[in-house]
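All protein chains of the complex are present and in place, except for one that has been dropped.
We call the chains A and B, going by the order they appear; numbering starts again at 1 in every chain.
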Amino acid sequence: MKRYSPLLILAGTVIVIQLLTLITGKAFLLTQLTMSAYYVLVAAGLCMVMGYAGQISLGQAGFFAIGGYTTAFLTTIDFSGKTATAVYKILDSMGLLISKENLYGDTVIHISPWISLLAAVIIAAGTAYFLGVPVLRLKGHYLAMATMGFGIIIYRIVLGTPFLGEADGITNVPEFIIFPGVNVSGDFTSRVGNYYIAWLLVIVGMFLLLNLINSRVGRALRSLHGSEDAADSMGVDTARYKVNVFVIGAVFAAVAGFFMTHYNGGIGPSEAGVAKSVRYVAIVAVGGMANLWGSLVMGLVLNFLSLRGVFGHFDDAVFGVILVLMMMFMPEGFIRKSVFNDLKTVILRLLKKEPEKFKQGAEIND
Amino acid sequence: MSAEQILQYIFAGITVGSIYAFVAIGYNIIYNATGIINFAQGEFVMLGGMIAYTFSQYMPLLPAIILAVIITSAIGGLIESVFIRRMKKNSVLGMIVVTIGISILLREASLYVWDEQIRALRFFTGSEISSVNIFGARISPQVLWVLGVTIVLVIVMFLFFKFTLTGQAMRACSENSRAAKLCGIRTDSMVNLSFMLSAGIGALGGCVVSPLTQTHYAMGTDLAIKGFIVAILGGLGNATAAVAAGILLGLIESFSISILPMAYKDVVSIVILLVILLVKPSGIFGSVQASSMKDY
Partner (left out) sequence: MTELADLSDPLLQIRGLDKSFGGLHAVDNVSFDVMPGTIKAVIGPNGAGKTTLFNMIAGFLPPDSGKVHFRDILLTGMQPFQVAQEGFLRTFQNLKLSSHLSVLNNVLLGYHTRSSAGFFSGMLSLKRSRMEERRAVETVMPILEWLNLDNKCDIEVGNLSFGNQRAVELARALAADPAMLLLDEPASGLNMHETEDLAERIQEICSQGRTVLLVEHDMSLVMDISHEIVVLNFGKKIAEGTPSEIQKNDDVIRIYLGGDDA
């Protein structure tokens, strides 16, 4: 259980931050924190692919877009005029349709987001698999260009396809009701709930990925990063492992895209852009490449600042500067393992000595 | 499709294809000298067009273009000596990331200097409505300029690498940089020169096509990937093949528009890239030797 203590600290921090925004009357910050959480999820998935398994991917935003656009498209189909169709009858009999009134008092019947979640995951995983099997045989520049090519394809498709809204994207995506009372939406009243949903998702994601890193599979992945021949010669099916981790990264991105789309009530083509993919790469790079916690911290900080508009007109430039400086001066990342481990031991020591209340206090200070 | 239409498509394809070839030649020069694929190559094209446009407000076209090429070359050299040379760890992943970072910086700096407006250089001869009649198709004289400059470039490159001492030294570096160093060639300055050269060539390309395809601060990314497709198609490291491949890709794109929606034009070429990478990474026109560089 000891290795889950960082996750408990994360959970504690999440609660503390929410309480702080409440006390200071800055609850509006929760919106950006929620969105940052979803971006963190994408970065965490990429961190596995790029940081741990060493396979550069410049198309991560493509998978985010696949998740977002899948649900946006499926849940905005209105079945209200199509009650006679077979599709409607089948879906209705299975209880997979949701009926409600829109702003103008008309009845809108749409598919349950649970279906579109399933579809998003399946499409993203399938795409990643069929892209990954051939493409992950490539290395270095070739892999970078091939994955970037994939990203551009997705971008062009969402930009050029009428039923995906072209340049405007898809809006009016309905809320996602997880269970009655808990829903993912941009509704002002459910802001706190959404903040917790997003970060709970991050915590679950981190739990899964941390476990994976510390498992037999994680070791094989990290070793194939160091030397593919070494992993190969020890019986690791490197081709399959690379594809699998690529699929996992894609599913993380797609799930994040799904939730973000319901949270924002829509999605636009910029989410699929190469600039976004590069951003995720920058986050993983500053986070220290093979460092999931680094990706989390930097993903939160950079996205939060960016969403707050701190970087102003220089939003993209900031990520460019980060990439260049990091690679030149700190190829090991800003949040290096050593620094982070030191911090962890300090926190753990504090945790052991101090009573329960102090737990969260220690975390704020860092 | 009428014969004139087909000719129109062909000339449009050749024009875009030439600019892809300019980018691909730029890739080749740097790749040969360093083994790096410079993701900022497309930005050189953009810079060339933008700088020339600015100068052309105050002076005739020719000096404006010359200045643009010189300044972009200097920027290229600067990038090498400030960033690339100082890279601590020379990993492929690091180089990819750093050149992507540089491309973002160049793009954002241009946005700051020139804003979001689309600009176009003056036509070299005539104006946008003037045309030459070739086999019944009406072609802008600028297309001929593009073709002419491309042909001259390939010839000059060939002569440079074959007959000048500097060109031979650069080739020696690419084949075996350690041996070249031992022979007294300053490999550092050769790498620097390769960045300057490829930046200058990119800028020249950017100037020549600007009247036709226009210049926009964010045009670099698309050019980078198209240029890479062409470089791969032509087999990395071969200038003549790059031009052939560039024109081929230009034609494919040009004709794809007649079948598919305009927006899917890029999809077609990227699918071509993926197929080539998987089936024949040495390129259609390339040698088998280049495929041994698959590691990069």
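Here, a residue touches a chain if its C-beta (ideal position, glycine included) is under 8 Å from a C-beta of that chain, and two chains touch if they have at least 3 such contacts.
No experiment lies behind these values; they were computed from the predicted model shown.
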Shown chains that the omitted chain touches within the full complex = A
Which listed residue (A:I197, A:A250, A:A290 or A:I347) would be found touching the missing chain in the intact complex?
-> A:A290
Option touching the unshown chain, where A:V192, A:L212, A:V301 or A:L348 are the choices | A:L212
Where the complex has a chain not shown, which of A:V236, A:L302 or A:M328 is the residue touching it?
-> A:V236
Touch residues of chain A, complete complex, unshown partner | 208-209, 211-212, 214-220, 222-223, 225-227, 229-238, 244, 248, 290
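Following the convention adopted for this analysis, only the chains that are shown with their structure count from here on.
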Chain centre separation in whole Å, for chain B relative to chain A (CA means) = 35
Residues of chain A touching chain B in their complex?
-> 54, 56, 58, 134-135, 137-142, 144-146, 148-150, 152-153, 156-157, 159-161, 274-275, 278, 281-282, 285, 313-314, 316-317, 319-324, 326-329, 331
Contact footprint of chain A on chain B as seen in their complex = 37, 39, 83, 86-89, 91-94, 96-98, 100-105, 107-109, 111-112, 221-222, 225, 228, 232, 261-264, 266-267, 270-271, 273-274, 277-278, 281, 294-296
